[in-house]
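Structure first, commentary second.
With one protein chain held back, the other chains of the complex are shown just where they sit.
Chains here go by letter, A, B and C, matching the order in which they are written, and residues are numbered from 1 within each.
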Amino acid sequence: MMADMRWTWFHRLASPPYLYGLATRLTPWFAWPAALLILGGFYAGLALAPPDYQQGEGFRIIYVHVPTAWMSLMVYVTMGVAAGVGLIWRMKVAHAVAASCAPIGASFTVAALVTGSLWGKPMWGTWWVWDPRLTSELILLFLYLGFMGLRAGFDDTQRADRAGALLAIVGLVNVPIIHYSVIWWNSLHQAPSVLRFGKPTIPGAMLAPLLILLLGFTLFFAAVLLVRVRAEILQRERAARWIGEALGT
Amino acid sequence: MSVNLLEAENLQLWRGDRHVLKGVGFGLGKGECLQVTGTNGAGKTTLLRTLCGLMVPEEGRVLCEGRDIRADLPAFHSSLMYLGHEPPLKADLTARENLHYWIGVRRRLAAAGLDAALARVGAGAWCERLVRTLSAGQKRRVALAGLALMFAPLWLLDEPTTNLDAEGQQVVGALMAEQLARGGAIVVATHQQLPGTVRAARVLELAS
Amino acid sequence: MSITGLPAGVGSSLDAAPSLAYGAGPAPVLAAARLALSRDLTLAFRKRGQLLQPLAFFALITLLFPLAVSPELSRLRGIAPGVLWVAAMLASLLALEFLFRDDAHDGTLEQYALSGQSLTWLLFAKTVAHWLLTGLPLALMAPFAAMSLGVPASAVPGIVLIMVVGTIALSLIGAIGAALTLGMKRSGALLALLTLPLSLPVLIYGARATELAIAGNSYVAPLQLLAALLVLAVTLAPLAAASAVRISLE
Partner (left out) sequence: MSAFLDMGGYAAFIWPAYGVTVAVLVLNIIWAHGSLKRALETARRRSASAGDNS
């Protein structure tokens, strides 16, 4: 009985009309706090945080590079988990979530690459350095592109869902392997003069905007994801009767 | 009441926007033959593929002797023989080699058995020829030899008489009659008349 | 869940019916896998021309570098590990398209999926056959390519060993991509996009081990990492490929 109770939320979420309604109601609850946090975080990062003693004002790129890099990875993990749920329990809405994640994650991966490169130019003197983080980020972009390319290759949504989901899971298993291989590879070829993004101990005044932005970006992802999931659900369920009722026609 | 060898309960399956299987249900006992008819695109092949577990219906289930086939697919598959409309043959292997590899993956095979099955379908004379040199009807006969070799209790046949001459059709009829006589069951998708003396216990018409 | 209660000669009760001359009993999974392997080898030797394609491709890529970079052996020796591995990766990628294509087309994969045998094992056998036909020849040809790039003969045994381990891993990882792109009309570029990022760790460890072997140093550490990848690929890749094939049959 307890087990049944515990699983009802899971089954409710699996129902497209329920999730559609829930997504519609929840979106503003994520969108507005995200907007406030991101705007506040940018202001704090650009104006309030003190300049870094080593990198001067240049370090302020951290407030866009780290959140976008965090998004690129978090969205991939979300996509992989959703894909796994969809594949194992044959849950349509989970596939809709996974499919919605890919373009969001890919766009933030591009942003992380560009901001990383813009950070690298004043620090390293070149636009691109085969730094392990940037290299992993670039590989991640190819994983996203592969996922979207595979989905686009099928005419049939069901097959695209299932094949894409399998690829996302394989990718999820591979992401840590690739990441550590790249770190291992980089440790062999390290040029001594290069200033690297280390794990600096950041003072509180510098850290606070970063934490605000990480939370803001995560909420932003949730809001955009919910909107995209609604679109995906509508597309998948276009023959179902509840859609007409939900739209009031 | 005896348990049906194969039973389908309210199978619902969509392909994109197309509602292909709209609540298909039937029961099939031992020694019975079910004929599935319907126009092209009505979902005959989809139904057969769903029955053998390749496709998963959105709703409903397939039962074998009262148990859901999903509970143990490998065991269900080893008691089933599915013959699609294209015989699964390799052009660069001889007819005999094709049978050896195809059926050998499933069952232990003896050379004598292979020869007997090939003779049975009238392929004795040309079984050492590469399949690429055979006609469509001859390929179909090789596939029938595979049927003769697999003593699966359940046969799922998709248009088994395509490309066959009158004599070939008789062979199909004889094989099917034998299968029914020994207590096996057959689901056959065809819009032609059933070959030989075989009579369908039930006819299922799929509307498109 | 074998079907019970049928007269002798039917289904599982066939085992108890020696009167039938056909031989009896389901084939053990290893025998089935061996049969799938020998089938693919037989087929490949009937069409020998296709076997040479990846090898010719591999040799051709190796030829490009002296022409594009410099004929100086001292310079070529420096880039030899990279050249060998990039060429091996591309050659094995080229061969991947044929791994499942024909079998998907003529219904063989469907029969494998319905054989009652483990599809994972059958696909593993197919991948092994594929490696024997493409990866192993590549590994055996690598020393010649390496020596043409100024690599000393003393490094040859190491290079072959590293190449053997690496190409098996490449075939296994590639099998996932090949299975995922089944049922598509044009899959060449997509197959590369799916497979290459996943095989980057193999490239990293393989090239590093080769570099150490050429320099005459111990390459045990990267080879161990490569072997660890291989173990992981052997356990997981056939499972993933089998699910991908099932998805393509739906």
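Going forward, a contact is a pair of C-beta atoms (placed from the backbone, for glycine too) under 8 Å apart; a residue touches a chain by one contact, two chains touch by 3 or more.
Note that the structure is a prediction, hence the values are computed from the model and not measured.
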Partner chains on view for the chain not depicted
A
Please pick, from A:Pro17, A:Gly84, A:Pro103 or A:Gly149, the residue that touches the omitted chain in the full complex.
A:Pro103
Note that chain A touches the chain not displayed via residues 38, 42, 46-47, 51, 56-58, 60-61, 64-65, 67-68, 103-104, 107-108, 110-111, 114-115, 118-119, 121-122, 220, 224, 227-228, 230-232, 234-235, 238, 243-244, 247, 249
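The definition used in the following text is that only the chains that are shown with their structure count from here on.
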Strictly by the touch rule at the top, which chains does chain A share as contacts with chain C?
B
Pair of chains whose C-beta contact count is the highest in the structure:
B-C
What's the distance between the Cα centroids of chain B and chain C, rounded to whole Å?
33
For chain A versus chain B, what separation do you get between their C-alpha means, in angstrom?
48
Touching at least 2 other chains, the residues of chain A are 158
Residues of chain B engaged with two or more neighbouring chains:
56
Under the stated contact criterion, what part of chain A meets chain B in this complex?
90, 155-158, 238-239
Residues of chain C defined as touching chain A within the complex
176, 180-181, 183-184, 187, 190, 193-194, 196-198, 200-201, 204-205, 208, 225, 229, 232, 236, 240, 243-244, 247-248, 250
Residue positions on chain A within touch of chain C in the complex are 87, 139, 142-143, 145-146, 149-150, 153-154, 158-159, 162-163, 166-167, 169-171, 173-174, 177-178, 181-182, 184-185, 188
